[in-house]
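Only one structure is covered here, and it is reproduced in the block below.
Only a portion of the chains appears, each positioned as in the full assembly.
For reference, chains read A and B in written order, and residue numbers begin at 1 within each chain.
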Amino acid sequence: MTEFSQIRAAVIGTGFIGTVHVQALRRLGVQVAGVLGSSEARGIERAAEIGVGYAYASLDALLADDSVDVVHVASPNHAHFPQVMALLDAGKHVICEKPLAMTSAESAQMVTKAKASGKICAVCYNIRFYPLNQQAHGMVAAGDLGRIHFVTGHYHQDWLAKLTDWNWRLQADKGGALRSVGDIGTHWVDLTSFVTGLKAKSVFADLTTFLPERQRPTGPVETFSSAQGATETVPIDTDDSSAIIIRYSGGAKGVMTTSQINVGRKNSLIWDVAGSTASAAWDSETPDHLFIGRRDGPNEVLMRDFTLMNPAGTRAATLPPGHVEGFADSFFNFFRAVYVDVCSGTRGADSTWATFEDGHYEMLFCDAVVKSSREQRWVDLGEH
Amino acid sequence: MTEFSQIRAAVIGTGFIGTVHVQALRRLGVQVAGVLGSSEARGIERAAEIGVGYAYASLDALLADDSVDVVHVASPNHAHFPQVMALLDAGKHVICEKPLAMTSAESAQMVTKAKASGKICAVCYNIRFYPLNQQAHGMVAAGDLGRIHFVTGHYHQDWLAKLTDWNWRLQADKGGALRSVGDIGTHWVDLTSFVTGLKAKSVFADLTTFLPERQRPTGPVETFSSAQGATETVPIDTDDSSAIIIRYSGGAKGVMTTSQINVGRKNSLIWDVAGSTASAAWDSETPDHLFIGRRDGPNEVLMRDFTLMNPAGTRAATLPPGHVEGFADSFFNFFRAVYVDVCSGTRGADSTWATFEDGHYEMLFCDAVVKSSREQRWVDLGEH
């Protein structure tokens, strides 16, 4: 990792997830040149709080900083497209939070520009980088589960369960037409696609808004914090929950539910992949355990352990067995993999981080979900 | 329970589940007058093995035995309708295994005859009688979870995962058009309907047969045992798995998957009910634990404990806290509740066992599932 200390990165977005990026970069030994906040004042305030030495006054100022090699885009969803396009024009490597864009038209342009740029362009599907998800990816690729049949699971949270819970993601113009699907469901879709190697051919979706009116605070609200003080009633039409049935190319099937109103589920992503000879399952709330299901022997629970894992799993692991790796470590593992490629200037043959193509696939998936739910029918990805 | 020893019961079906019935009856202190096997010889052989003193030569012989008060129908699915109709004609109380019939036309007739008969007519949705499912039913009824929003879960097994696994349920003419949905999915549908008090208004279903050809042994095979010796290839068109989205009356939504090919999942029924103020979840493989999800305090895990449970839960519980109640106990608890009503001659005000109406509802549900999967659209229950 020697060269990491030679790389300079900047981070756009200073909220919860932007801070996670900054800390992971510093842990890796990458230089954090500065942050860009939602306003200059906000940027300065947050830079001080996070302990970053510099806050850019504007995107232009950041674009103009030639000392910056890599820019992390952790702004609200609607800003991803213009920011990333400008960053690529400015010759930066880009690591963009998901979803990549607000529409698949945008993400298609981003893919094209990324390809033309020759830069490292990654999307923050960090969950791939819990080492046991890498392990599962390697297992499927090696045929350890046989032919993949049935992929099930969910991503359930409860932080928007109350009428008074508020976040910018609730509003379609800020977060996109899809909320639970866009914000968390896409993690599940990316992760299962990564693990199984399968892409959805068509989807049937049913979106539900259980709370069609919510109380919006008049002041600003941090993600994962509670509204206080005066509120006003606003109509909400983004999805509190979803049910999505997936037909994969090749005959496999998938079923996912998402919810942000399942009381008691803080951040529960579960996937379960049933193959013809074995199955595997993983739960984000106990990420250092991988279930392996068998018919001709006992089921197994693999604790993350570099002495027992395949190359993909071992490469991503940081700590010794039993010393739990969590959410922050997934960013550390993810960025480490991306920055190795930043150092070499090109995506490695073994690299498993999500590309802009992967991010675009998610947008096509989301388009199909919206259309399917509106028209109550199966919709192909990319259908016009 | 004094009077139980005065009641005489007979059991049709001497396979795995018929044996479970016999043992539960004896444990309750009900007299088991005899069993009826698939043939007279088979009945005699199994009666000896189970330790029942008598095997009826035929259904007619059983119908003619006026000393028998209650008959348990644990024969293959296709026999339920004619046997139950004849038993009601003969004035017997009936406890019928699920599914109640092969078609909703049959089950509708059974409901009518049951009502006319004035007899106790129960369907074997035994899973209701794990005490914590009764507890959850009582909790929802008392408003402990608020308004019910989202019901999710699955029923996954692996005993038909291999090409060489064989059972009469694989063939539509023996087990009905639906397999995974009919055999296990209906348990989930009944259980969640019981817990939440909600009925499905319409369904969208997607059925899949991952193994369209299987190896059938030429000799007979017991449920849950393995085929040996010579086999022949037969086409299979019943569902290895299903995905079903449910719209309940009143606005709640549900999503269930079923599978009999999920390697490593022996008998995994999970339901998760998210209400507006709390949630609850239960897993059949650890049935003495009930998850209760909260937003304003820690989540809870209620171990079955009569000192902590509501009246519905306490009534069904048999053993002290921590002394696990399992599958056989669910039958014990279920039959105890039914036989209390047999003793009194009528269904009690607090009774929670599944009626023929409940069994008929399942048939309507299954009809809608078949139609929805074929026509790839939302189908209302009872739609013509």
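Of note:
Here, a residue touches a chain if its C-beta (ideal position, glycine included) is under 8 Å from a C-beta of that chain, and two chains touch if they have at least 3 such contacts.
Predicted, not measured: the structure shown is a model, and the values here were computed from it.
Each chain in view is the same protein; 2 are placed here, and the whole complex, as held in this structure file, contains 4 copies.
We take it that only the chains that are shown with their structure count from here on.
Chain A and chain B have centres, each the mean of its CA atoms, that are 41 Å apart. Listing the residues of chain B that touch chain A in their complex gives 149-150, 152, 154, 156, 158, 161-162, 204, 206, 208, 210, 240-241, 243, 245, 251, 253, 255, 257, 259, 261-265, 272, 274-279, 291-295, 299, 376-378.
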